[in-house]
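A protein chain is absent from this complex, but the other protein chains hold their places.
== chain A ==
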Amino acid sequence: MANIVQAHSRLKLELEELVPSLVESLQKVQLLRHSADSLFSNLSEGCLLKDGEEIDKDKYISIVQEKLQILVQNFNALQTKIQKIPKNRFPPIVQPLGPLGMMMLDQSEAAKKAALEYPPVFHQFNAFKDFHKILETYTYRNSRKRSTTSHQMQPAGGMRRKRPPRVIIDSPAAFKQHLSQLLHIPNILGDMKVQVREMFGNTRLLSISVRRTLNCHIILRHIQIERVIVKGLLEDENIDEVDLSENSSLDTMTRITEHAQASLIFYSFSSLTDEESFRKFLQWLRSYKTLFHAKCMRCKRHLVEGYPPTWRDFVTFQPYHFGCRSY
């Protein structure tokens, strides 16, 4: 409020300085108009007077010359007076923005300077916005992906690791070779037994028997796991008679099927390749060989509601009851 009062008083002072010179200038304008008016009336009347008498030509010319000199003097006086009026006494016109207007009223010189520099910045900003619109039009036209724009969130660990391209194996012989390469890694299978059955197209059924515990039937498309069904040891023992449409009749195996599907999602959506996630899944599945005699790592018991520890941690492969698992 104090700033506004000070600004008003300053404006009043400036106007008091300006008003006398403006009054003098207006008087000079009036004198100029009067001298010009008398000159043009003389010129329009010519040598004849109002009474109808004629005047001498030399005298008439001397009168006109005299009036012209008065006119020129008045014009010069007005010009000098106008030049003497102080210029830039008022601040330049700025855009009526609230903060900027307040900055103009600020006493500090830095704020005043910044306020004076704002108008050109607004112009630059508008120009930049127009340029950005044109750039977006170009990127859309060239099918640039959104991931290339600057507003994409980058992961905490730097650049996201991209999955390598998927390997597609069509022929059964090539698949068999590829699978044997995958399975013949030391300690990946242990005492698990594997059977493969060719199905339609590129789909295969992989039956894995975990040591005296369960049979896991995996439907593979190429090397990617599509579905997992876990059944009891003597349920669907023959791979050619496996019923893939029904779950196990055993409650424990049905639970493990659900856990296996959860692990499948966990490994598939990690940054691992198909082969690596397949191997991880096999390692996780292998941990079920202790299903019937391992204690839960949390409650240290074998049975909860009649179930053994059916959950295996996806990272440590340690046994837990479903209700005891760690998040």
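Methods note: a contact is a pair of C-beta atoms (placed from the backbone, for glycine too) under 8 Å apart; a residue touches a chain by one contact, two chains touch by 3 or more; residues count from 1.
What we mean here is this: contacts and distances are computed from a predicted model.
Q: According to its UniProt entry, is the unseen chain "tRNA-splicing endonuclease subunit Sen15 domain-containing protein", "Diphenol oxidase-A2", "Proteasome 26S subunit" or "Mediator of RNA polymerase II transcription subunit 20"?
A: According to UniProt, the chain not displayed is called "Mediator of RNA polymerase II transcription subunit 20".
Q: Kindly state which of the options A:209, A:252, A:268 or A:318 is in contact with the chain not pictured.
A: A:252
Q: Out of A:112, A:178 or A:302, which residue would touch the omitted chain in the full complex?
A: Going through A:112, A:178 or A:302 one by one, A:302 is the residue touching the chain not shown.
Q: In the complete complex, which positions of chain A touch the hidden chain?
A: These residues of chain A touch the chain that is not shown: 212-214, 232-234, 250-253, 292-293, 295, 299, 301-308.
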